[in-house]
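Reading through the structure tokens given below for one structure.
A single protein chain has been omitted from the complex, and every remaining protein chain is retained in its original position.
Chain naming follows the written order as A and B, and within any one chain the residues start at number 1.
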Amino acid sequence: MRKEIPLVIMVACGVFMAIQFFVPHELPALIYQNLNKTVQVVGAVALVLGIVSLLSLHFAKINRRQPGYGYSYILIAFFFMMAASGFLPAKVNLGSFLGTGDRVEGSFYLNLYNYVLTPVQATMFALLAFFIASAAFRAFRARSVIATLLLLTAIIVMIGRVPIGPFVLGDWISDLADWIMAVPNAAAKRAVIVGVGLGILSLSLKMVLGIERAWLGGGR
Amino acid sequence: MKEFFQKLLKIDRRWIFLITGVAIVIPFFFFIGLPIKATREVRALYDAVEALKPGDVVFYAPEYDPATIPEVQPMAHAFLRQVFRKNVRVVATGLFQLGVALAEQDLTLMAKEMGKKYGEDYVFLGYKPYPEQVILNMGEDFRKSFPTDYYGNDVNALPMMRGLKNYSDTKMIVSMTAVSGADYWIRSAHGRYNIPLALGVTAVMATDYYTYYQSGQLFALMGGLKGAAEYEQMVGIKGKAAKATLRMDIQSFAHLAIIILVILGNLAYFATREKK
Partner (left out) sequence: MPEVSYVQVIWTTLAVFFTLFIFSFLYKDNPLYKIAEHVVVGVSNGYWMILLFRDTFKPLWLDPAWNLVSGKGLSAELTIFVLVNLVFSVFMLLRLVGGNAALLSRWAMAVVLGVSAGVLIPLSVQTYMYEQLKGNVLTFGAFPFPFVSVVSQTAFNNLLIIVGSLSGLAYFFFSKEHKGVFGGTAKLGIWFLMIGFGATFGYTVMGRLSLLIGRIEFLRDWLNMIF
């Protein structure tokens, strides 16, 4: 019964949600909407569990004095600081530097978001520019016919879709880049997307029919 | 010559980082203002918004995080300026967790600039997890997932929400997105409820969505900084506010630098390759 009951629940929910699509009636629609909401509420509990497990991992790291445990203090401190900032009532004022409560302009919450989260996350992604430049120099070779095709397309798109391309070479380069995007590129992506769609469909069917059981965990 | 290329291939990658950095910083000192050509897929959104009547409602779904501000925020600002200028009303959500505060700040800033009032001209519903389920439920009734808005107001108490039940009371859905949320909108909002949908996406995602534009699942598509700059030009944003347009100049020279790196790398590769 350890696996049977969850499987029955899963199959019932899955089959109902799939069939509901074709049944325009009030009662199924009502159940459908509430099931969608249930996913949001119960699923949010699962997300909170994920965050709790991240924190307990770092608490454990500190307890065991594992290498680099000092960083875990920083992570935990900033976690609680940020989480607390979002629950502060509007009338709280932490001083002119930290800011006010709530989530309005000048709040501690938005200060943390705009001046801590934003620069770190944005710069992490900006680093990728350097790595892609390095990859362009090291790995992007015209080794074969198809590799050359890839390289030429990339160069045409890179030059044709920025203003300097048509400015120096004439409009043909941007027209060519536009055509590549709209025609051969769209065709290639259609092949990929139909494939991805088949993958999503087969995985969903396997879940709903109870064939895919990895989520139940191993053993017993 | 061969030795030079051999050395070049073994160069520490930090030199390449330095060259890239310099190639991007230098153009900051020279603004030329190269003309930006418009494309069909971007113009389609501009024209669709221009065709709206005052009082119409559009559904707006900004889903981008701080990492993609340079590309997506100019699109969001240009779009909001245009709809507010047309006196079109906006219902918005922020279904990507890291981008909710950005979505809220964009709306507040643009509304303030254009003299719009919260609850009458625009509403921000905020965040709920599991975007697919939220999008599907909003197709039935916005209140299902959002009994209250982001600020905790009862949605029924907002004047603008009166008579606004679901997507069918809006003219179009426009999402500015940097995440897979784009797919959810295509399959759950357009696919199930058949509402005209337009996307503004990052350049990394853009090429994948051309096939949806061709099939008509999207009526318009804006990709990356290029799409953003085109839109700014159409809306007529000038000077320092036209951030994407200003960045496009620098972008031009940065692309040249990358192309030079590719060519150098290939020259070195062919020059040093052992003959079979």
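Assume a residue touches a chain if its C-beta (ideal position, glycine included) is under 8 Å from a C-beta of that chain, and two chains touch if they have at least 3 such contacts.
Everything numeric here is computed off the predicted structure, so don't read it as measured data.
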Contact residue for the chain not shown (choose from A:Cys13, A:Ile62 or A:Val104): A:Cys13
Answer key for A:Ala60, A:Leu169 or A:Leu205 versus the chain not shown reads A:Leu205
Using the touch rule from the top, list residues of chain B that touch the missing partner. 14, 17, 24-25, 28, 67-71, 97-98, 100-101, 126-130, 132-133, 136, 145-148, 150, 152, 186-188, 190-192, 202-204, 206-208, 211, 214-217, 223-226, 247, 250-251, 254-255, 258
Against the hidden chain, chain A presents residues 2-3, 5-7, 9-18, 21-22, 30, 34-49, 51-52, 54-55, 68, 71-72, 74-87, 96-97, 109, 111-130, 132, 136, 140, 146-147, 149-158, 161-162, 175-176, 178-198, 200-201, 203-205, 207-208, 215-217
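The definition used in the following text is that only the chains that are shown with their structure count from here on.
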Can you check the complex and tell me which residues of chain A touch chain B? 21, 29, 33, 36-37, 39-40, 43-44, 47, 103, 105, 109-110, 113-114, 117-119, 121-122, 124-125, 129-130, 132-134, 136-138, 140-142, 151, 154-155, 158-159, 161-167, 171, 174, 178, 181-182, 185-187, 189-190, 192-193
Chain A-touching residues of chain B, taken from the complex the two chains share: 9, 13, 16-17, 19-21, 24, 34-37, 39-41, 65-70, 98, 101, 104-105, 108, 128-130, 133-134, 136-137, 140-141, 144-145, 192, 207-211, 213-215, 226, 248-249, 251-253, 255-259, 261-262, 264-266, 269
